[in-house]
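Let's turn to chain A:
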Amino acid sequence: MTDELLIVDSLSAGYLGEDVVHDVSLTVAAGEVVAVIGSNGSGKSTMLQSVCGLLAPSGGSVRFDGVELAGVKAHRIARSGLVYVPAERHLFPHMSVRENLFLGAYPTRPSADQLGMVYRVFPRLEERTGQLAGTLSGGEQQMLAVGRALMAGPRLLILDEPSTGLSPILASEAYAALVELRRDGLTVLVAEQQVPLALDLADRGYVLDRGRIELTGTSSQLAADEGVQRAYLGV
Partner candidate 1 sequence: MTAVALDGIVLGLQFGILGVGLTLVYGLGGIVNLAHGQMAVLAAIVTARLIDSGSPAVVAAFVGVVAVSVLGVVLDLTLMRPVYRQQGEHRVLLGLLLMLGVGFVIDGLLEWRYPIEALSLRFQGDPIPVLGVAMRRGSLVASAISVAAGGVLVMLLRWTTFGRATRSVIQDETGARLCGINPAAVRTVVFGVSGALAGLVAITVAMTRPVVSTDGVNLTTFGLIVAVVGGLGSVPGAFLAGIILGVVNTISAFYIGSYVSTILLLLAAATTLLLRPRGLLGIG
Partner candidate 2 sequence: MIRAYAPIAIATAVLACVPALFAGSPSMMTVVTAGLVFAAYAIAFNLIFGSTGQLFLCTGALAGIGGFGSAILSDRLGVPMVLSIGIAGAAASVVGGALSWVAVSRSLGTIFTGIVTLTFSLAFQNFVLGRGDLTGGENGLRISAGSDGVLDHQVAPYYVFLALVAVYLVLFRRIQRSRMGWAFRALRDDEVAAKLAGVAVARYRIYAGAIGSAMLGVAGAVFAHHRSFIGTTTYGFANVDIRVLVMVAFGGIGSLLGPILGATAFTALDEVLVDYAQLREVLYGVVSVVLFLGFRRGAAPTIVDSWNRRSSRWSVAKRADSAPEADSR
């Protein structure tokens, strides 16, 4: 297939020589939204961190647009258009919203258009443009984290648990914004334990359990799966 943007093949990764993620393979095609669902500790974050270069994988390969990423430094991967939004957000707390967004476009100085595009998706950020990131509410911080990633003009946006620390209402709002981005044609890989939210957004999904892919299918297939229903949907 030629339109696969991201190909993760037999990826293993972990900490201090102990693998948490075993032999994971998945693909994301351009224009697609793919969800990785799984409970807390299933290895979602570890897997994403080794895709985006924060963690060196212990085995397997990650290809982004035909280029091998294993061993490439995180900042290079970010500049190549694969932009990761961690669950902890990693904003710059003593800088204003605007400055955080500016840094998203590093190393170039962003144009007014880029900034305006983010402000259209998240009008709230425009209201808070001069406020320090550290003083924002949880929901606003999540918006800023996604907004900062959008400033880079990503070809693939990877989100780790965008609902972390948000109330159900705020989490739905966050996902509403993602639906809008999807409509604009953005390619997204999202890891989530709030399974209904993720499956509503995504075209396809993978179920990650104890570091292994247990199941894969379209969102509706997964939502209809008995095991998924029992484990994640509370049916």
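In picking the candidates, the idea was that all candidates are chains of the complex that A comes from, given by their letters.
Everything that follows uses one rule, which is that a contact is a pair of C-beta atoms (placed from the backbone, for glycine too) under 8 Å apart; a residue touches a chain by one contact, two chains touch by 3 or more; residues count from 1.
Remember, predicted model here, so these are calculated numbers, not experimental data.
Visitor: All of 1 or 2 sit in the same complex as chain A; which one actually touches it?
Guide: 1
Visitor: Note which residues of chain A are touching candidate 1 in the complex, please.
Guide: 52-54, 73-76, 78-79, 83-86, 89-95, 99, 102-104, 106-109, 148-149, 152
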